[in-house]
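With one protein chain held back, the other chains of the complex are shown just where they sit.
Moving on, here comes subunit A:
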Amino acid sequence: MKHNIDSKGYYGKFGGAYIPEMLYPNVEELRQNYLKIMAEPSFKKEFDQLLKDYVGRPSPLYFAKRLSEKYNTKVYLKREDLNHTGAHKVNNTIGQILMAQRLGKTRIIAETGAGQHGVATATVCALMGMECIVYMGEIDIARQAPNVARMKMLGAEVRPALSGSRTLKDATNEAIRDWINNPIDTHYIIGSVVGPHPYPDMVARFQAIVSEEIKWQLLEKEGTEKPDYVVACVGGGSNAAGAFYHYLEDTDVKLIAVEAAGKGIHSGESAATSVLGREGIIHGSKTLLMQTKDGQITEPYSISAGLDYPGVGPMHAHLYTSGRAEFISITDDDAMIAGLELSKLEGIIPAIETSHSLAIFDKKTFKKEDVVVINLSGRGDKDLQNYIDYFKL
């Protein structure tokens, strides 16, 4: 397991659990139990059943004919956008709500940036009848009103994060503080492959269903489980972790992680962590993160709220430094154009996060016979206003 997690909770030198003692009992309880619980037949059965009947899995692996013709290669889209709630996020929240129940927790907290993970968490809490509190930066609450309304309809309480820059990283800080204040009855559903061990591994395992399905779906269509490339966008990196998971140790399959360059990598308004970040600690994990020389965490920028995070999960930090994955960054403009292109060529309006992955064809040339699987991580409904404003539609 060269590219996956080791027994101490590290991917190479990245990962670990750099947490205050106040969090130790909660995180340790989870660490000791998560693999055991995930291996229980009753857990597996319930998880699989919900993914099938509630989420609508398996999500199709769709051969994008017109996109393939345009770029002279074979492009498949893994349709996570067709999941209930519109993105891959729900795979993880289903898994974690079942985990929380088995740990005897009665109260759920989560952080959210654009609101996708918040909605996915509020959804599973409604499903299970559990109390749900979602922390969201005050600024994000103002700019993501439809998702705030969704969470409220689903019965969740949305609490504004008023500290720091009042965006995703501060919402995460507030959720962690809530967990410190409520160590007994509360489970924290982290939305990405970030945070202290075991979160990056647990979330990656819940998202691994994506590559598990790609393998058999591709076998049916192409006679092989192995694509030449798997492409996914990376903010914290949960959809990429899911799409890469079962290919991590198979170096015949090339992995491409797409980051948000924002207004340009060196514009001062970017979220391209692999280029701009250095090793450090954020939200309990040693990873690559954007920071000042002095070790203060800086505010990233991307047009896509889901990629607007100053770090990457430790798995991705390791994939980057080891060279296992190629990292490409895409600007706001290129992403928006690629999103519009997919809409017109294939009749699929992608989330702006996902549009970043679709923009790689201008950065990288594939061979005609290459099989390129792009994880279509989310749908664009939530971004309609952004598309309207950008293209003056």
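Operating definition for what follows: a contact is a pair of C-beta atoms (placed from the backbone, for glycine too) under 8 Å apart; a residue touches a chain by one contact, two chains touch by 3 or more; residues count from 1.
Convention: contacts and distances are computed from a predicted model.
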Checklist outcome for this item: Of the listed "Phenylacetate-CoA oxygenase subunit PaaI", "Cell division protein FtsX", "Methionine biosynthesis protein MetW" or "Tryptophan synthase alpha chain", the name UniProt assigns to the chain that isn't shown is "Tryptophan synthase alpha chain"
Next on the checklist: One chain isn't shown here. Among A:Gly137, A:Gly284, A:Gly306 or A:Gly380, which residue touches it?
Outcome noted: A:Gly284
Next on the checklist: So one chain is hidden, and I want to know which residue out of A:Gly104, A:Pro146, A:Gly268 or A:Gly295 touches that hidden chain in the complete assembly.
Outcome noted: A:Gly295
Item to check | Of A:Asn83, A:Asn173, A:Ser192 or A:Ser302, the one touching the omitted chain in the full complex | outcome: A:Asn173
Next on the checklist: Suppose we count only contacts with the excluded chain; which residues of subunit A make the list?
Outcome noted: 16-22, 24-25, 162-164, 169-170, 173, 176-177, 180-184, 278-284, 291, 293-298
